[in-house]
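Only one structure is covered here, and it is reproduced in the block below.
One protein chain is absent from this view; the other protein chains keep their places.
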Amino acid sequence: MTTCLKVRGLSKHFGEQGVLREVTFALEEGEALGIIGPNGAGKTTLFNLIAGWLAPSGGDIFFYGRKITRWPPDRRGRGGMARTFQTPQVFPEMTVLENVMMGAWFGREPHPPAAQARDAARGLLEVVGLADKEAAPARELTLMQQRLLELARALATRPRLLLLDEIAAGLSLKAVKQLTDLMAKLRGQGLTLVLTDHLLNLVVPVSDRLLALDEGQIIAQGPPQTIIHDPRVEAAYLGTAAAAAEEG
Amino acid sequence: MSSNAWPWAYIFTTGFSLGSFYALVALGFSLIFGIARAFNLAHGELIVLSGYLAFALWKFCQVPFLLTLPLCLAVMALAALPLCLLLRRLGEPYGLNTLVVTFGLALLLQNLMLVLFSADYRLIRPELPGLTLPGLEVAVSGSQILLVLLSLLATGAVHLLLHRTFLGKALRATIQDPEAAQVAGININRMAFIAFGLGGMLIGLAGPLYGQNMYLFPTAGVDATLIAIILTIFAGVGRIRTLLVGGWVLGLVESAAILAMGSRWRELVAAALLLALLAWRPEGIAARKQE
Partner (left out) sequence: MEKPHWSSIGPAAAALALAVWPLVFQDASLYLQVMGMACLYGTLALAWNLYALSGAVSLGHAAFFGLGAYGSALLSHHWQWSTVATIPLGALAGLAFGILWNLGFRRLRGVYLGLASLAAMEIPKVILDNWDSLTYGSMGMTGLSKLPVLTLGGWQVDLGFDLKAQYYLLLALVLATAVLLRQIMGSRWGWALRALRENETAAIAIGIRADRERARALLGSAYLTALCGGFYVHLLGLVEPPLVFNLHLSALPLIFSIFGGRRLFYGPVLGALILYPLEQLVFQPLFPMGHAGVYGVVIILTIFFFPQGISAWRGLK
């Protein structure tokens, strides 16, 4: 198997405060890795370090054997990393089709000509179920539809690694189920995934492996069912829940 | 002034009086930006308009100069209110839209003043007694004294209003976080209205003072707007003491620069300072919010 992503001794400090300490893990091609942890555990920081939106204070990131630690996010995008955001980031005045087409037209190199990009975008809109919204401006979509649109745009870049940040946040159970099914379908096509999920309701069925973070360190990793019942993970979640209950 | 020694006393008195006035000029802009989130690029033009109003009253209606101050103050406060109502109707992106609309307003006012007062340079010369500072051999004119006195008085009054009154508390809350202020039951639309009213009063006061210390001409406002922007970015909104310090620094740098290089480079001082500030602190004003 080929190693898609390797993270070695990754740390991040904001001033004096260490948010992430010496995180090391690897991801095989075709694997789906879920990053879990209570609020403030460092999930989002780790995610943004991988995607290049934050620069690490220490450690290295390798993507298919190439050291990409200092690459800016746009270069990672052209190199085959695609991401989505907790708050969907769409091009509001462009149509749904144009949004997805942008992913194909830019994204991972080499870039296809416009006509080919449009065909690819239409295909992906079928996959995510937005084909009937093709001509609507993206700003008119609901949260769920914007998530799907962002997902389709990310897929249109033909990513070698797809990073999904809290893709289930704020969605109804029914919508989460729909997303889970969609992810399963995409996984079947050999997609490599990194997901974060605070509530665990998407990440557990979709992931091959979970990586649990607490206070900036990996406290456990392994198959989803093992990890969510791991006492350390339960304690981490309970700890923050208890603290929240005390404050509330 | 001897040619080989630096006339420090002169630089300091000029810088201090100019700087105090700059703080007054910036205060209205800063309040309107901080509370109503509107950039008013016509700020300087409104000050110059107020100056022309005072000039017209003094020259053509024989109104004593000191009486023009409250008149201009009232007129400009009233004029600022419709501006508030107008800007309130703008859509997103609000900041940029206010910038473009007030840019248009500035252009309109410049031309209006050109029609009404022609491109000639005007100066209000009231009969005010001057004095010489003992031991410094620097003559201070009456208009300079009035300039410093009223600038500091107005700045101090706004400071007291913000920090000693209930209304001031609500205004400061709006500056810091308009959404939180709204949740706390503050009517931020009313706060914006008050900000424009206060800003208008400060503009009204600044106008006659401008007209009796510097020449009025239709495009004179651009400079005043630049100064207001510089000081607001430097100090952040609602920080009146920092604003005053910034005004003095700018006044001193300017009067020193004029002596060193001649008055033709003066415009460059303000522009270069603004660019340096923006480079040093790109989101200057916004960055203050998080503190």
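Order of writing sets the labels: A and B. Residues in every chain begin at 1.
Here is the rule we use: a contact is a pair of C-beta atoms (placed from the backbone, for glycine too) under 8 Å apart; a residue touches a chain by one contact, two chains touch by 3 or more.
Bear in mind the structure is a predicted one, so any value in this text is a computation, not a measurement.
Contact with the chain that does not appear here is found for just one residue of B:L66, B:L81 or B:L108, B:L108. Considering the whole complex, the residue from A:K12, A:K43, A:R108 or A:K133 that touches the absent chain is A:R108.
Per the touch definition above, the residue from B:N97, B:S141, B:Q182 or B:T242 contacting the chain not shown is B:N97.
Touch with the chain omitted from the figure is made, among A:E31, A:E98, A:D197 or A:D214, by A:E98. The residue from B:S141, B:Q176 or B:T219 that touches the chain not shown here is B:T219.
Mapped onto chain A, the footprint of the missing chain covers residues 51, 73-75, 77-78, 82-83, 85, 89-94, 98, 101-103, 105-109, 111, 114, 118, 150, 153-154, 157. Listed by residue number, the positions of chain B touching the unshown chain are 39, 41, 89-91, 93, 95-97, 99-101, 103-112, 114-115, 118, 219, 222, 226, 229, 233, 264-265, 267-268, 270-272, 274-275, 278-279, 282-284.
By definition in this document, only the chains that are shown with their structure count from here on.
In whole angstrom, the spacing between the mean C-alpha positions of chain A and chain B is 50.
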